[in-house]
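Structure provided below as structure tokens; questions to follow.
Every protein chain except one is present and positioned as in the full complex.
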Amino acid sequence: MSTDLDALYQEIILDHYKNPHHKGLRGDPSSAGTAEVHHVNPTCGDEVTLRVHLAEGPDGPVVEDVSYDSVGCSISQASASVLTDLVIGKPVGDAMAIHQTFLELMQGKGQVEPDEDVLEDGIAFAGVAKFPARVKCALLSWMAWKDATTQATTEGASS
Amino acid sequence: MSTDLDALYQEIILDHYKNPHHKGLRGDPSSAGTAEVHHVNPTCGDEVTLRVHLAEGPDGPVVEDVSYDSVGCSISQASASVLTDLVIGKPVGDAMAIHQTFLELMQGKGQVEPDEDVLEDGIAFAGVAKFPARVKCALLSWMAWKDATTQATTEGASS
Amino acid sequence: MQGLLPDLDVIRKDFPILERTLAGGAPLVYLDSANTSQKPQVVIDTMVDHLERHNANIARAMHQLGAESTEAYEGARDKVAAFLNAPSRNEVVFTKNATEALNLLARTIELGPGDNVVITEMEHHSNIVSWQLACERSGAELRWFGLTDDGRLDLTDADRLVDEHTKVVAFTWVSNMLGTINPVADLAARARAVGAYSVVDASQAAPQLAVDVQEVGCDFLVFTGHKVCGPTGIGVLWGREELLNELPPFHGGGEMIETVTMARSTFARAPHRFEAGTPPIVEAIGLGCAVDYLAHIGLDAIHAHEQAITAYALEGLQSVPGLTVLGPLDATQRGGAISFELDGVHPHDIAQVLDSRGVAVRAGHHCAKPAHARFGVQSSTRMSSYLYTTPAEIDALVEALHHTRSYFKVDR
Partner (left out) sequence: MQGLLPDLDVIRKDFPILERTLAGGAPLVYLDSANTSQKPQVVIDTMVDHLERHNANIARAMHQLGAESTEAYEGARDKVAAFLNAPSRNEVVFTKNATEALNLLARTIELGPGDNVVITEMEHHSNIVSWQLACERSGAELRWFGLTDDGRLDLTDADRLVDEHTKVVAFTWVSNMLGTINPVADLAARARAVGAYSVVDASQAAPQLAVDVQEVGCDFLVFTGHKVCGPTGIGVLWGREELLNELPPFHGGGEMIETVTMARSTFARAPHRFEAGTPPIVEAIGLGCAVDYLAHIGLDAIHAHEQAITAYALEGLQSVPGLTVLGPLDATQRGGAISFELDGVHPHDIAQVLDSRGVAVRAGHHCAKPAHARFGVQSSTRMSSYLYTTPAEIDALVEALHHTRSYFKVDR
């Protein structure tokens, strides 16, 4: 029992929860390449408002910054914190690949081996995949990030 | 089994079914003291159009005539035939009492002893009370008669 | 007899009610499966196991029982999606029955004056009255395909009926009265050609034909749990995902929301958008088990069985003097419900005599009054078989019909 619980609440997760990175909205929401979204977990009411700022890099768009405001449980808070660490500064294509890897880990019902090279602190979420009710918590900010990034990209493309 | 069936399909019922009394609409539907109703058994589609003509008697209104057109099973047809025999010529009050007695017999789940003095051929329906699905068939024309008679009475009262 | 299910004896053992005897010791001959099917033990046991060991509310509950219950409920959605060959599990909405599924569409598809809805004269009341009410509310016009004398859709007028103002074409796949199998893919294509939604009522098809929504090419399809060996209280609305997400919400309540304030709310996407409140959880789980049971036996094998029994029944019925079958006479062109008339005996009385011998059939209008009116009959008697029906049961029916004639002295 408490082994399972400890697998869920790994120290890394609790650390990010207590000291979240990049929390607090930053930057000008109306500047070019910026998109902001608001996502809710309908079941529990957890919410995140997340802002993405893309910049043009040498080989295409780059995730210049991600910031957020959120209310939620340890898993959803820690996951937002880890997300920002992983994607800020990365080319959008690479960041999307990280997103995909994290998604696969979460939907793997505990059968997927996490790749530390790609996910860094994100590997701590491997235990979450065994708790179906918590997978949504871990994915809340990731889904918001994908949505915002897609919006910022399309906007950029159309402008 | 076939005893039960024979209790349902008594000779009297089959006779009335083959040779129904007072069938075929008669009289002027628009004359005073006349009401016509159309009732349906929603489950099976059996229908009856029934016309009642009331007349003023020495001690109040009298059922001068009842006629009907109908489509239905042996039970519903025979029951309409028996009804007309029983109520035509009776003071409305007495006819309503007969209606009540028949209703009680039908709703008695086979536990009520039929009163031949009141119900005459109607006692043959005692067996029907044991077949809940058929009680509605037996009551179709009786309910229509009550409805029409009430309408004819109220009309008389208000005119 | 060719086409019968090979393990019919074994299959019959799956259905506990088939062992029942009725008044007077008569064994049950259940020929009312188009009305509701019997339930195999495995469906009953699955429901009992859920209630005794896993019961909890879904989605909202985060504890172990809640996770088990949610997994079982959502697992049932996967099974139904597979049963229909649906491209996505999100396209499967659980409803109370087929009637609710049809009314959901009739309430949420936007209609207005100038629009029209096209149905057919052989529909079940659920696929008639729902649209009548929608047309009354909206001012749209209700039109319908008539029927030919041999009980098929009369398509001669089709180009006039289905026109550029048509918003919905709603039709049954298999008639519950006439047994007719309709050309659903053609009808769906006709709807698509004018930009109308096609709605297929598969209530009588799902029990006995392989249903593949992609092959049919329709927009929406409904069926009901209790006719496919599942419990009552559960039905299915399948719809193309993008169309479902375009429809406004149906009922407001728990689970269908995204967020709620006193002043306004936003809504979840399909399927949850249309599943307000605590859904029929144990019923969905029972249905999931039922469609798995049918798939395990094989819908093609079930269909072949139904056709063999239907052919045998059509032959037997025609041996009864004065008996007229309503609907197509070719078993390969029809489903397993056979309605008929018997000269001189009213359907109620037929059903009653049959019942005294344990033979259960339906008598009345079978919720298809317009189809009866089309053939000038008030009501009819209907026998309907299913995967557990044996030729011997058909013999019992035919014999009981001969007996009915003599009981009512029809020849005299």
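Details
So that you can tell them apart, the chains are marked A, B and C in the order they are listed, and the count of residues begins at 1 in each.
Simple rule for what comes next: a residue touches a chain if its C-beta (ideal position, glycine included) is under 8 Å from a C-beta of that chain, and two chains touch if they have at least 3 such contacts.
These figures come from a predicted structure and were not determined experimentally.
The chain that is not displayed touches the following shown chains in the complete assembly: A, B, C.
Screening C:N57, C:N245, C:Q318 or C:Q333 for touch with the missing chain picks out C:N57.
Summary of contacts with the chain left out: across C:L28, C:L155, C:A210 or C:V377, the touching residue is C:L28.
Seen from chain A, the chain kept out of the figure touches residues 1-2, 4-5, 8-9, 14, 43-47, 71-76, 131, 134, 137. Contact residues of chain C toward the unshown chain are 16-17, 20, 22-23, 28, 30, 32, 35-36, 38-39, 41, 44, 47-48, 51-57, 60-66, 96-100, 102-103, 106-107, 121, 124-126, 128-133, 142, 144, 224, 226, 231-234, 249, 251-257, 259-265, 276-283, 348, 351-352, 354-355, 359-364, 366-367, 369-370, 373.
Residues 40, 42-45, 131-134 of chain B touch the missing chain (whole complex, contact as defined above).
By our rule, only the chains that are shown with their structure count from here on.
In this assembly, B is the chain whose CA centroid lies farthest from the centroid of chain A. Once the centre of each chain is set as its mean CA position, chain A and chain B turn out to be 77 Å apart.
Chain centres here are Cα means. That of chain B falls 38 Å from that of chain C.
Multi-chain contact residues of chain A (touching two or more other chains): none found. With touch defined as above, chain C holds no residue shared between interfaces to two or more other chains.
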